[in-house]
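For this view, one protein chain was removed and the others were kept in their places.
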Amino acid sequence: MQEAMIARAKELLADGSVSRVMGWKKGEFSYDISPAVFENADQLVDFVYDDFCGANVSKYLINESKKEGKILAFLKPCDSYSFAQLLKEHRIDREKVYVIGIPSYGKADINKIRAKGIDGVLGIKSEGTDFIVDTIYGEEKIAKFEAMSERCLTCKSKKHVDVDEMMGEEGEWNAESKRFDKVAELEAMTPDERFEFWRGELSRCIRCNACRNVCPACTCVSCVFDNPNSDINNKAAASSFEENMFHIIRAFHVAGRCTDCGECSRVCPQNIPLHLLNRKFIKDINELYGQYQAGANADEKYPMVNFTFDDCEPGIVYKRGGNQ
Amino acid sequence: MQRIGVFVCHCGTNIAATVDVKKVAETLLQEPGVVYATDYQYMCSEAGQNMIKDAIKAQNLTGVVICSCSPRMHEATFRKAVAAVGMNPYMLEVANIREQCSWIHKNIEEATEKAIILGRAAVAKVHLNAPLIAGQTPVTKRALVIGGGIAGIQCALDIADAGYQVDIVEKEPTVGGKMTKIDKTFPTLDCSSCILTPKMVDVAQNENIKIYSYSEVESVKGFVGNFTVGIKRKARYVKEDICTGCGLCTEKCPQKKVPNDYNLGLDTKRAIYIPFAQAVPKVATIDADYCTMLKTGKCGVCSKICTAGAIDYTQQDEHLEEQYGAIVVATGYNPIKLDAFDEFAYSQSPDVVTSLEFERLMSASGPNGGHLVRPSDHKEPKTIVFVQCVGSRSTVECGKPYCSKICCMYTCKHAMLCREKYPDTEVYVFYIDVRTPGKNYDEFYRRAVEEYDVHYIKGMVGKVCPEGDKLKVQASDLLTNEQLHIDADMVVLAAAIEADKSARPLATLLTASMDTNDFFTEAHAKLRPVESPTAGVFLAGCAQGPKDIPETVTQAGACASKVIGLLAKDHLVGNPCVAHSDEMMCNGCSTCANVCPYGAITYETKDFSRRKDGTLMRRVASVNPAVCQGCGCCTVACPSGAMDLYGFSTKQIMSEVDAICK
Amino acid sequence: MDNMEISKEIQRISGVNPRKCMRCGKCSGTCPAYDQMEYHPHQFVNLALSGKIDKLMESKSIYTCLSCFACVERCPRGVEPANIIEAVRLWKIRQQNQNHLVADQIPAMLDEEIPQQALVSAFRKYKK
Partner (left out) sequence: MQVEEKEFKPTIVAFCCNWCSYAGADLSGTNRLQYPANVKIIRIPCSCRLNPMFILRAFQRGADGVILCGCHPGDCHYTTGNYYARRRMTLLFSMLDFLGIEKERTRVEWVSAAEGQKFAETMNDFVATVTKLGENHRLEDLRCKKQ
């Protein structure tokens, strides 16, 4: 796949249809992969696409599409939803991006691999239902369901939206996805249990802003938490408003726009399951206002800027969900 | 730092009896920024107001907090007072310590404590207040009326009467609308043309009114007082200013097989036509779909015959742009299409007609000169069945969920006229309810039943089957609990009425809101019934909802008075408490525009280039303060907080929250 | 179960909300079997609403209805009178378990010729 992608990128660079390529490259370690822009064919030696390439590149296209010339972007299905949502918000100039859809069969989670006692990872490849991990101690085999990241195990869609060209096979929307199971499990707890759960999770937050920086829905030119007119940009005390409410507000701001790509949880250095907050909103929206997938439909108004005359009343919260 | 003065009102004993006003003033004086605090018997009295004015001057106050009755009561009074001594009126806040404190609490200690907290919140807010200046925009003293039916005509006449210029844009070749097609009007049975034609002539002759017939609105820019409207004048292939309306061409045109819209296709007209004798403007129009000359280039009869030389086959659509201060929407209605109602055999038998078609069949200007005969064989019908609520009050797909309102009365009128003109005709009316609220309406209906012996049957027609030259009508009679079978000669269907198809795209142009039935929504259902929520856009007639002629004329008049009220102003003073966007923080994501009910937000791509970053173009929002009404919906929708509201800024409300929760 | 409860149950089984009816009578106007019926389509709806469902249960009308669904097709409010009849018929059938096969009695009555399939389906149908 990687070779085919590089070849196609070279072709497009050569015939002048694009002037840059958006992809991934290795960091210090093989699993430490970050999105990268390649300015010419020579730089593509560093281009990598393997089972560690989980990063969502759509956000980078906001700035890239403001530059001269067209950029080639390889988008996985979940990246393409984020990309489409950003298009809807007029954040990306579609004319400046050439999109090639690439399939993604589930990315590996390095933490899960490490938890299995596999260390010194040098590379990874897919083989049927297993990952073959190349390490300094030799090859190790690990079953995919044990090593795949949570968001991939509950993948919502292997189908792209809005691509110019497909490489590999186009997938399907997965209606069977169990992605709301964990949310439902929490909903079934008592409020006290839920409070303890979240307190346990959120108290680990170090406010590093990684979730905000990676999130393709958190693309504000300037975040509300950095807005002096919002009166919440308090940087001092640990008990400040910002400290306590950051995650609720962030989840609310991306509600209806979050495509559920799961990047927030992937990058969290404290492993807080932040995606559950977003999924809670998605689940509520689906249940209360009808099925909605951000990015899936360019013309549909997103739920927070829409209403019907007979929407449910906020009091419905007292009746549904939760154990009381 | 602000220098704030606090003024606590006793309101006689209304406040002072339960709130320790002295303590409130003393405590608030300790608040940061408060340099003066006092209390007085009646702050709103002249003496009280002077006290405020004097303190502002003596203490060099930059902000004022009044602890008194509800701001809904005296905020305006106090704002005026502070403005009189040169303070910006928006530097004042009112803490409501009467309606929301002294009047609801009995315990003096509690009430005093609450009054202090409310005062503190107001002080905290004033700290963040900024002088606001209401914007002024000039008003173009001309109105546009879209639609030239009775609503548009009446409204235009009333506005013109007040001395303002009015343009009417009508999509048909003549003004007059549906009322020209109607034979008689209920409940007086006077002739529709006889009362409408003089008004049409008035419109044509009024110096203040200009008619753009055979024209459409294609674009609307601007806002209240300052609309720029693009109008398309469709090519009629006849020079309007030269045609004398003699009608010779309409007699000589060899293309005779053109369905006559005026008679709803019940007969034919020529390819060049004047819709009817009293048309305004009385100018011929060529139907390009049928004209042989325009289609094949071979004919030219009308051109040869026209002594005035008015025919111009090369005419093109013309596009104009005009300025208006106010826009009236009077786009009217149409009966719904009945193709989906198979059970009534409308598309199977020519003798099943809609009420509007029946109106033409009865009219002296109709296809048969007013002699009622069946369209199929031109025989006089002996049994006529009227069916009400065809498509009205229907929640299934092909119908409309609302009551069309006019059908009960016109059906009653039709039934009565039939019995009067042709006494040997049996007339049945099937009804679900007979709805006759209106002056002399129920009396009219009772006359039909009692004097004219119309058979009113509570029930509905289930099906109509053409059989031979009869229409077999099967219906229920719910009162006798039996099924009726009637051999009718004609069936008349009271089709539901719906908003004209042009209304929906027009609403988009105007950014005026519509309900799910494509009727324009009013700014307030009870208190602002002729205004659209979009400032400067007004509603008349059936564009707003089904209504009959008297109601339409009433509404058109009310609408005109609202328009006159607007045009009479030289300047519009806006509400300064409007939204504004910080373009440095704006993402241009359109979220705010999506929730704005007024279409006040527009986007432009601006250059944010700085030397070190190279070129940077960004799409940013800007709010038109003349259009924004200050609801603040956009401020919450905006994820980055770029959007804020003057007078109720995020910071201000936050500071009130902090002051209260301290 | 009293009549009101049965009416509710009929509404539930049929999915018909009789409150949607605006009493226009179009269903009865359209009914081809009207004259053969004691109760007519618009009355089905009314009886289901007012809880007098017993009258309908006992009436032969429920078997004269042809299930042509003309009333369902033409009702302007989407009330679906014929579905009430369907539900009432179903209800009647369900009531019949009282006087139908009881497992203990079967052996004595058993006719060797009866296909086993018929027995099984009879149990399915009449057991509760």
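As written, the chains take the letters A, B and C, and residue 1 is the first residue of each chain.
Just so it is clear, a contact is a pair of C-beta atoms (placed from the backbone, for glycine too) under 8 Å apart; a residue touches a chain by one contact, two chains touch by 3 or more.
Every value quoted in this text rests on a predicted model; they were computed, and no experiment measured them.
Here the chain not displayed is in touch, across the complete complex, with A, B.
From the options B:5, B:533 or B:546, the residue with contact to the chain not on display is B:533.
In the full complex, subunit A makes contact with the omitted chain through residues 183, 186-187, 191-200, 202-203, 205, 230, 232, 239, 241, 243-249, 251-252, 255, 277, 280-281, 284-285, 288-289, 303-309, 311-318, 321-322, 324. The chain not shown here touches subunit B at positions 70-72, 96, 98-101, 103-107, 110-111, 113-114, 117-118, 121, 513, 521, 523-525, 533, 577, 595, 597, 629-633, 635-637, 645, 648, 650, 653-654, 656-658, 660-662.
One rule holds for everything that comes next: only the chains that are shown with their structure count from here on.
Taking each chain's centre as the mean of its C-alpha atoms, subunit A lies 54 Å from subunit C. Distance between chain centres (mean CA atoms), subunit A to subunit B: 46 Å.
Within subunit C, no positions touching two or more other chains are listed. Residue positions of subunit A touching 2 or more other chains: none.
Only residues 343, 389, 391, 393-396, 399, 430, 432, 458-463, 474-478, 481, 483 of subunit B touch subunit C when the two sit together in their complex. Residues of subunit A that touch subunit B in their complex: 66, 89-91, 219-224, 227, 229-232, 253-254, 301, 304-306. Residues of subunit B touching subunit A in their complex: 582, 584-591, 594-595, 603, 616-619, 637, 639-642, 644, 649-651, 654-655.
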